[in-house]
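Data block below; observations after.
Only one protein chain is missing from this complex, and each of the others stays in its spot.
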Amino acid sequence: MVQWVTGVAVVLALAVAPAQRQQVLVSAAASLADVMATLARRYEMQTGVRVVVNTGASNTLARQITAGAAVDLFVSADEAQMDAVRAEVVSGTRVPLLSNQLVVAVAADRPRRMRSVRDLLDPSYRRIAIGDPAAVPAGVYTKAYLEKLGIWREVSKKVVPSASVRVALATVENGATEAAIVYRTDLATTRRAMMAFAVPLPDGPRIVYPAAVIATGHNRAGATRLLAWLQGDQAMKVFVNAGFIRGR
Amino acid sequence: MDGEIFEIAVFTTAAALAATVVMLPPGIALAWVLARHRFRGKAVVETLASLPLVMPPVATGLLLLWLVGRRGPVGHLLEPLGIEIVFTPAAVVLAMAIMGLPLLVRTARAGFEQVTRRYEQMAETLGARPWRVFTTVTLPLASRNILAGALLGFTRALGEFGATIVVAGSIPGRTRTLTVGIYTYTETGQDARAAALLVVSVALAFGAVLVANRLAHVD
Partner (left out) sequence: MPTVAQDDVPRFELRFSLTQGAFTVATDVDVAARAVALFGPSGSGKTSILEAIAGLRTPQHGRIVVRGRVLYDTDTRTHVPVRDRHVGYVPQDVLLFPHLDVRRNITYAQGRRAHVNVPDLDQLLGITTLMDRKVVGLSGGERQRVALARALYSGPDVLLLDEPLAAVDLARRRLILDALIAIRDELRVPLVYVTHSPEEARAVADYAVVLDEGKVVAAGKPRDVLP
């Protein structure tokens, strides 16, 4: 009986969020986990402010915010999820922080040459993996782009919608599909897939990773300062090194 | 071994243990009520108790998020007390406990159903009040099953992912469990790290099974 009571007390003690003044809680899309971890460390070293990074699928992050989670800064992988939480966004703070580039990836040991995305119509591409257009931001952009080119209907017959970009890449790596349409930053994570074609930025969809200060957080001032730093040259260098593009 | 890997392993095990402790009193109570009593709405209670087993874990996670988020029925009561559950280790423990509870209830219930009422009646004829009957006769006789149920709950907690990631997030050093870590690292291409966590998960699962077997043979 005593142990049970003690256990509950410990759990409740853990529940009380630790001192929030000197920390900024950032919810960032999963694809940013690595780069945000690096930036968080650097920021803390420079300013002494602790940056706590929570990562996940952007739609999950959005739901956490609408449920009232005390997030200070939100960096989403697409505009739709940021729109979904617009009621929580501190007005005037939303910025297009980053952008990305769509690329076509193929297995590294079976390189192919592509001159344009239309090459995917060729029957030698039997299956093409993309992030699920219903849920994954990269998939949403891919579908929009292919629609704009007028080839979505044809290509969609070969499309294998994947739960995440990582999964899409995996199917290419192990040969289940001939090509995958992913972000450039995703390719950086694997050696077993390589780029066959990069959609030129002026032609491609306008991919945006919006960032905004969230009203439900405990440290609005800290979030504003962090966001400003993330847009600065030092942070941007880190983003670009990881394959991201400065937001426009 | 990488410091972070070790930290994640220790945190996950501790959280799973805490979750097992947390789920025991309500689990045993629920199992006993379902085993011994007939009442209106019993079917509803049984269904609710099985829900986390049947629903997709993410759906359970969303439900929990709504419940204990600051806007939710429970969350907004706790907020003025300075207690926030979302994004804390407590959320991890909560998700683990909720997901493990149905397994514990099922197994413990079978244990109680096996305890013949006649022993309880004998205790009553000797003057024991209901609580004493429960703690000195019913519980000990069902203890083997309850322990098995607790072990099931513990292993379920260790492997819990869908609900945890929704209500606790993935915060390194605070709420990143083994399963959530594997997911996050895989998503960002850090396969080596993911593999290391996988190895630890398997080792823990082995350990749990060994303990279970040892307990099953001790008489």
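As written, the chain order gives the labels A and B, with residue 1 at the start of each chain.
In this text, a contact is a pair of C-beta atoms (placed from the backbone, for glycine too) under 8 Å apart; a residue touches a chain by one contact, two chains touch by 3 or more.
This structure is a prediction, so every number in the text was calculated from the model and none was measured.
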{"item": "Interface partners of the hidden chain - shown chains only, full complex considered", "value": "B"}
{"item": "Per the touch definition above, residue among B:A43, B:L126 or B:A192 touching the missing chain", "value": "B:L126"}
{"item": "Of B:L141, B:L198 or B:A212, the one touching the omitted chain in the full complex", "value": "B:L141"}
{"item": "Residues of chain B (touch criterion as defined above) contacting the omitted chain", "value": "118-119, 121-129, 132, 136-137, 140-141"}
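Methods note: only the chains that are shown with their structure count from here on.
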{"item": "Centre-to-centre distance between chain B and chain A (centres being mean Cα positions), rounded to whole Å", "value": "32"}
{"item": "Chain B contact footprint on chain A (complex, rising order)", "value": "3-4, 7-8, 10-12, 14-17, 25, 27, 30-31, 33-34, 37, 52-56, 60-61, 63-64, 66-70, 164, 166, 186, 188-190, 216"}
{"item": "Partner chain A, residues of chain B touching it in the complex", "value": "18, 21-22, 24-25, 62, 65-66, 69-72, 75-76, 78, 82-91, 93, 165-166, 169-172, 174-175, 184, 186-190"}
